[in-house]
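Handing you this structure, nothing more for now.
A single protein chain has been removed from this complex, and every other one stays in its place.
Now for chain A:
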Amino acid sequence: MSYDRAITVFSPDGHLFQVEYAQEAVKKGSTAVGVRGKNVVVLGVEKKTVAKLQDDRTVRKICALDDNVFMAFAGLTADARIVVNRARVECQSHRLTVEDPVTVEYITRFISSIKQRYTQSNGRRPFGISSLIVGFDFDGTPHLYQTDPSGTYHAWKANAIGRSAKTVREFLEKNYKEEHMESDTDVIKLAVRALLEVVQSGGKNIELAIMKRDESMKILVQEEIEEYVTAIEKEKEDAEKQKKKT
């Protein structure tokens, strides 16, 4: 027996309110930022402070989809689990049928079409997540895509989703420099700096994952993140001193 009533219907002025409400849910989720460098792609997420008795290793917001693609999301974690699982199965299915790993665009398109289908199906509500999907195609080109609950996707050089996404995006627009994207460290630093704008108490609340070309995803340990944070703070201090001198 299938449902016979659509939940996502048009409003008189052409809005799909369920989709817009889903986007509100995304805005409540913790921030995620993505940066595409020339030889490395980076995803960073804001780690919400966990309760004292909770094991924080179980809160993973960055998920590998395949050896060459991984993603982060903002919004309803449970919804994300479903999308991630479907994407993982599709990555292997693609390899089975065409003997090649997925391109980042392909899997983004796949995820987006699932999301769109749920805005046009009986008895279903849209997924309450936006995702940032990064990786390398098999020809070595890096990509960063963003999807949202409506099922649209766009490619980005750097982007943020979730709470305070606007602030972070403005920071990225101001500080993204094409020349810096050659250096892996600069790309990672940009992502960390962007997140530091909005997370409280610094490096402890940041989770970072990077992927270099032809390598699998690497989730940075706390010490490595602290190194970047200290380097960034030092740079800030030096910049302040310079300003004071001149």
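The rule is simple: contacts are C-beta pairs under 8 Å (C-beta built on N, C-alpha and C of every residue); 3 or more make two chains touch, one makes a residue touch a chain; residues count from 1.
One rule holds for everything that comes next: contacts and distances are computed from a predicted model.
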There's a gap in the complex where one chain should be. From "Protein transport protein SEC23", "Carbonic anhydrase", "Serine palmitoyltransferase 1" or "Proteasome subunit beta", what does UniProt name that chain? "Proteasome subunit beta"
Among A:46, A:66 or A:79, which one touches the chain that has been omitted from the display? A:66
If the hidden chain were put back, which of A:9, A:50 or A:89 would touch it? A:89
On chain A, where is the contact patch with the chain that was removed from view? 64-66, 85, 88-89, 91-93, 95-96
